[in-house]
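Every protein chain but one is kept in place in this view of the complex.
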Amino acid sequence: MLKITIYNEGVHEKLDHRAGEIYPKGIHGQLKSALEDEFEIKVFTLETVEGITDEVLADTDVLLWWGHIRHAQVPDEVAARVRDAVHGGMGAIFLHSGHHSKPFKLLMGTSCNLTWREDGDYELVWNIKPGHPITRGIGRFIKLDHEETYGEPFAIPEPDELIFIGSYEGGEVFRAGCTYRRENGKIFYFQPGHETYPTFYNEDVIKVIKNAINWAYSPYREKIGCPNVKKPLEE
Amino acid sequence: MLKITIYNEGVHEKLDHRAGEIYPKGIHGQLKSALEDEFEIKVFTLETVEGITDEVLADTDVLLWWGHIRHAQVPDEVAARVRDAVHGGMGAIFLHSGHHSKPFKLLMGTSCNLTWREDGDYELVWNIKPGHPITRGIGRFIKLDHEETYGEPFAIPEPDELIFIGSYEGGEVFRAGCTYRRENGKIFYFQPGHETYPTFYNEDVIKVIKNAINWAYSPYREKIGCPNVKKPLEE
Amino acid sequence: MLKITIYNEGVHEKLDHRAGEIYPKGIHGQLKSALEDEFEIKVFTLETVEGITDEVLADTDVLLWWGHIRHAQVPDEVAARVRDAVHGGMGAIFLHSGHHSKPFKLLMGTSCNLTWREDGDYELVWNIKPGHPITRGIGRFIKLDHEETYGEPFAIPEPDELIFIGSYEGGEVFRAGCTYRRENGKIFYFQPGHETYPTFYNEDVIKVIKNAINWAYSPYREKIGCPNVKKPLEE
Partner (left out) sequence: MLKITIYNEGVHEKLDHRAGEIYPKGIHGQLKSALEDEFEIKVFTLETVEGITDEVLADTDVLLWWGHIRHAQVPDEVAARVRDAVHGGMGAIFLHSGHHSKPFKLLMGTSCNLTWREDGDYELVWNIKPGHPITRGIGRFIKLDHEETYGEPFAIPEPDELIFIGSYEGGEVFRAGCTYRRENGKIFYFQPGHETYPTFYNEDVIKVIKNAINWAYSPYREKIGCPNVKKPLEE
């Protein structure tokens, strides 16, 4: 069983009754419930974020990250640890407003800004790579009855592979599923998952996350160093 | 002045009165009118397609290509010439249903299939690269009151740069502006331009095409060969 | 067991005693011997190339292709079948002079030209992606005592991932391992394998080929079509 570590800020669920009603055990609780049949799960929230140590990351195959209004309270050291673990081969999946999290921005090298509105539009998440491991079992699109609207321009580096594009009731589009490799680690950004909608109960959304975990996992865990070497044929 | 060669099939305008009324001088005629203040223009249609010789292509900075129901009648030799000219540094812009043209498919190495419907939906063509030369002067999106709906999956290689994404009234999305480099030549695919709508009268569409011409132009014109060489330090 | 189809032209081994002595059962014979413990193998040569039917390709997980002086004798229909099978999800590995084979050029959309000399230089094939599935078990570089020298510019599209770079005794460099996705199919180009050197007896070369087979395999086999669709929310 792959070892998954979930970080969920866990603040909206306490401050906003809508989020609290949808996710009474937190977004992390729902993700854990949805994933624990196939994966071994550890969970952290903002309150325990310092527990995301190098040891925990070394024992994590793939990290899931959801955060929003408390990005700034995640210590820089934790963000740097996550970045370094990804470099060394840990997989990472950033969900929804995780686009603005410290580790995602460190890994992208960009602001990861976007346009947004919150009008409860429906979203169609279009599958543009039908043969990709991340879209296994997903049809032409996933319909979400309500989502926060994210729009372009999304200030990210050109994705290695664009997997999903979302369109919203109001007409916006958004690169909703993007893959990256950063050194030895694989990264997937996936846009659905606003705290006031039951997105993480959607079976297709969970299927994508499961697929992405399997895709992002690498048995190879080692950082690229900066050694002073000998001439190759004199080694 | 850059030298532009326009190929437009020119068949719909004769067979379909709606196309004929919108483009009485053909799509090529309208493109010529819209571009000739800034570029030196040559025009070919299906009737004269064999005139697209190596000499013509060598004297062309950027080629524009619109075709649809008569792709199959373009001789393979002409398509191969276009491909080879692009390899040698000629720019090429494929418009709308040119996605299925012989030279585009040869250059992409894929089927370039897509989904489609023709319901007169409006389209929002979103600018996702605000700082790119191709989007100079274009706002957040271009609104087209009516366009043919193209949808994903669009069977193309991952673009070097994704410039525009279109969304349609019915909810589809489409990678509407894509750049590629193939050997020494630069390629832009641009989706708007259905024959029964006045898309090529839209000022923003024309601005994009002008920008793309300037972007695709290269002063370097030479093919990459396959020479038997000497050791580099013995040359 | 994954099903592998090997195409080897098989002509050098008959015409050139050096190739014949190194590969008495043909390059295909040596590849078969090296791979058959882990994969189910079918073999074709130029003499039987027409046997590479749609049925054979549909029953192939990953195709290996080695050709050189008889590229032109491979029927266009066979090359088109291979291209289409890759589009539909079959993996493909092109070895050494397979860079100029018809199916590889069709899939790349470029001439795939390069510079070359045949002086028996040693080659160091550098592993530039230590965490990639294709380099599993490979050290910093593979040393080949003698190889044909291939040099840049190599007229290919920018690879999705550059996996290996070769350097030669004389000083040339070459993008020796390149991955591509074309529609639903994964492609790996791997430069080592000149017919007059025992490259396919090298354990690391075989390890790379085995890794690449596992990497290129996809359980998803379906072509992307061009359907006329209904509005997504009216389906």
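Order of writing sets the chain letters: A, B and C. Residues in each chain are counted from 1.
The criterion applied here is as follows: a residue touches a chain if its C-beta (ideal position, glycine included) is under 8 Å from a C-beta of that chain, and two chains touch if they have at least 3 such contacts.
Everything numeric here is computed off the predicted structure, so don't read it as measured data.
The chain that is not drawn here is touched, among residues C:Gln30, C:Thr45, C:Ser167 or C:Asn184, by C:Ser167. Taking the complete complex into account, A:Leu114 is the one of A:Leu114, A:Ile134 or A:Cys178 that touches the chain left out. Of the residues in subunit C, those that touch the hidden partner chain are 124, 126-130, 151-154, 158, 160-162, 165-167, 171-173, 175.
Within subunit A, the residues in touch with the undisplayed chain are 83-84, 87, 100, 106-111, 113-117, 119, 151, 153, 155, 157-158, 160, 170-172, 180-183, 223-234. By the touch definition given at the top, subunit B reaches the unshown chain through residues 89, 124, 130-131, 136, 140-141, 143, 160-161, 181, 183-185, 218, 220, 222, 224, 232-233.
The criterion applied here is as follows: only the chains that are shown with their structure count from here on.
If you average the Cα atoms of subunit B and of subunit C, the two centres end up 32 Å apart. Multi-chain contact residues of subunit B, defined as those touching 2 or more other chains: 151, 153, 158, 160, 171-172.
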